[in-house]
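A protein chain is absent from this complex, but the other protein chains hold their places.
Let's look at chain A:
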Amino acid sequence: MATAVMTTLDQRTRAASRGMSDISIRNLFIIPTILFLIVFNIFPLLYSLYYSFTDFRASTNAPANFVGLQNYRELLNDPFIWSNFAITAQYVIVSVTGQVLVGFGVAMLLNRDIPFKGLITTLLLLPMMLSMAVVGLFWKLLYDPSWGVINYALGLGNFEWLANPKMALYAVAITDIWMWSPFVMLLSLAGLSAVPKHLYEAAAIDRAGSFYTFFRITLPLVAPILMIAIIFRTMEAFKTFDLAYILTSQPTTEVISIRLYKMAFQEWQTGRSCALAYIVLIMVIAITNIYVKYLNKVKER
């Protein structure tokens, strides 16, 4: 049935010259991919949706009882969970804003003719090539109040970056900004270099100020690609785990994914953690959708 709808393979392609038919391509590539997706993505997704309505615990042999919406009700009424969400939101805002400001700023600086531009760009990209766990471990040393190099360099004495409940989340965000600003920088740089030079020349002839040039020419033209960077970073920041988990154990840095991990793999409340995972999933999808809508609007301009 499906074969009837398929168009014939273009005779000039390499696959056709090797004698591959549409059907063999489907059998070789499409079906395994779909099967893979079903087995490793779709099935677990639906299975965990079922578990989210039960009191299942993976650590016992007790059968899973259907409890309806109880998990969702209890989670959404739990003040600790809401504080985890509030912390996550605060973290996302601070860290993504910081990354965009730093990343875009550095990109602006690099978007001109300077010596060793390629080398500088490559060196600036190094942080995001490191493993999250490694970054977490050595920033923990950098922040250390007794022998950390940050307090020494800034002359802050024994300032407690990670032990101070109010400061800890910002300390984690600063590490994240250090690590991921290069990513924003890279995308911004691509956007900036694509802005036609003649627009700047025209603006200069019209004696437009540098602020005016930036807000009327540079930003609107780089906006679509910057939005993509923001979408990626927001999604990543929303589900951040490694840095916060390694750097501190403050309740003020317990972002939602750490709570989820503890619930699922330390407390083995499998059913309830599935429900929490779904709540997080729905939130991420909603936020991403808002961005994508905005991105489309920006592109239309």
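As a working rule, a contact is a pair of C-beta atoms (placed from the backbone, for glycine too) under 8 Å apart; a residue touches a chain by one contact, two chains touch by 3 or more; residues count from 1.
Here is the rule we go by: contacts and distances are computed from a predicted model.
> What is the protein name, per UniProt, of the chain that does not appear here: "Monovalent cation/H+ antiporter subunit A", "Extracellular solute-binding protein", "cytochrome-c oxidase" or "Carbon-phosphorus lyase complex subunit PhnI"?
Going by its UniProt entry, the chain not pictured is "Extracellular solute-binding protein".
> Which of these touches the unseen chain: A:Ile23, A:Ile38 or A:Ala58?
Here the residue in touch with the unshown chain is A:Ala58.
> Residue by residue, what part of chain A touches the chain that was omitted?
So the residues of chain A touching the unseen chain are 57-61, 80, 143-146, 158, 160-165, 245, 248-252, 262, 265-269.
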